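Omission of a single protein chain aside, the complex is shown with its protein chains in their original locations.
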Amino acid sequence: MKIFRTMASVVVTIMIATLIVAGARAAAADSIDPDADFKAFRDYFTKLFPNVPLNDFVNGPYSMDAELRKQWEAIDDFPPYDFAIDRGKQMFATPFKNGKSYGDCFPDNGIGIRQNYPYFDDKTGEVITLELALNRCREANGEEPYSYVKDEMASLTAYMAFTSRGKPFDIKIPDDPRALAAYQKGEEYFYARRGQLNFSCASCHVQNPGNHIRTEVLAPALGIVAAMPIYRSEWNGMGTMSRRLVTCNSQVRGVPLKPQDELYRDVEYYLSYMSNGLPISGPGARP
Amino acid sequence: MRGRTAHGTALFVAAVLAVVLFAGARASAQTLPGQALAFDRSKGNCLTCHDIKGGDSPGNLGPPLADMKTRFPDRKELAAIVFDETKRNPQTVMPPFGRNLILTDGEIEAIVDFLYTR
Partner (left out) sequence: MRVWICLAATCWLFRAGAAQAASTEADFKTAMAVAETAEQDAGTLKNQWIPTEQALAAAKKAAAGGDFDAAVAQAKEAEALAKASIAQAKEQQTAWKAGIIR
């Protein structure tokens, strides 16, 4: 009898040990590794386009198509977003009714800091984008928030991007499970299919960069947020990050989320982290 | 009595034939219904990704649609691709026109008819 009890104990011990190891391996497989993602992401695009200099990816479709690039360079003497920069500079310098101004809400008075956004705020446990920070600044100083998809927000972010032109993205993911979770939610949003047309962001920007839908050349996902906000000829005007995300959703026949929805901020966080080291090129012009 | 019935029947049949032929002639003089569906942005919108003879400014996410009768002799296979290409290729970017209720079965059949003329 005793030998059976011993054998049973041994078997059970082995079973438990196996489960612990398997559990650990499963956890490792599921563990979020932004640095591994980052390296794989960058390698994918640089291998796909070996003739595109790394920093040129921030120019989106112009890095993919020589003809398009010529057209873009032709308008560079009078960039269509200049008016937005001027307006944004003026707005930035104009105090709120309470005497404070935008600079008071940001490090370095808000100049040359765009490349640090989005960041993870450990106090509130959420991703803070530049657009969100600007509206929170307004509300904290007794002002009405701006629409995230209209020209005022585009002007402010155009100016702030302009003061950071050329500075490399420096997005941080603190060693905080909530930050990692936000990063992963952003990654999931990017790769998940949505809308009646069943596209994910990756369908166009990972699987088909440089290809064209009708006549529109698709940008690579690497560096895709570096040029925001953009003047889009198709829109005859400026478009914020929020406007672009909302439009992409509708184009695949998905009902857009509210601008600056948690998932939109998470996907911006993910894409910005993937673009770390690449220079801010905003505000940008696009066809 | 018999003579008049045969005469009446012949007239009826002739009338029906005339209507059918006339309607058929009008259809082929206009765009095939399948082509209109294929090119319509709110329907097949095929030109967004495919080069198809008769269409302008096509995209290139998918292969050109030519020699379709040779390449897809099995009509059911072609219809299945339009219905849901993810079944063959889970990573495809082609929308599942049938599964996601973008096109009706009848519309898919009409588009297949059209594709077989390319």
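Read from first to last, the chains carry the letters A and B; within each, the first residue is number 1.
Note that in this section contacts are C-beta pairs under 8 Å (C-beta built on N, C-alpha and C of every residue); 3 or more make two chains touch, one makes a residue touch a chain.
These numbers come from a predicted model, not from an experiment.
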Per the touch definition above, residue among A:Y44, A:F83 or A:F96 touching the missing chain: A:Y44
Identified contact with the non-displayed chain, of A:N59, A:N198 or A:T240: A:N198
In chain A, positions touching the absent partner: 37, 40-41, 44, 187-188, 191-196, 198, 200, 202, 206-207, 250, 253-255, 257, 261, 263
Residue numbers in chain B that touch the chain omitted from display: 5, 8-9, 12, 90-91, 99-101
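Note that in this section only the chains that are shown with their structure count from here on.
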Between chain B and chain A, distance of the C-alpha-averaged centres to the nearest whole Å: 41
Residues of chain A touching chain B in the complex: 196-199, 203-204, 207-208, 211-216
Partner chain A, residues of chain B touching it in the complex: 47-49, 57-61, 86, 91, 93, 95-96, 100-102
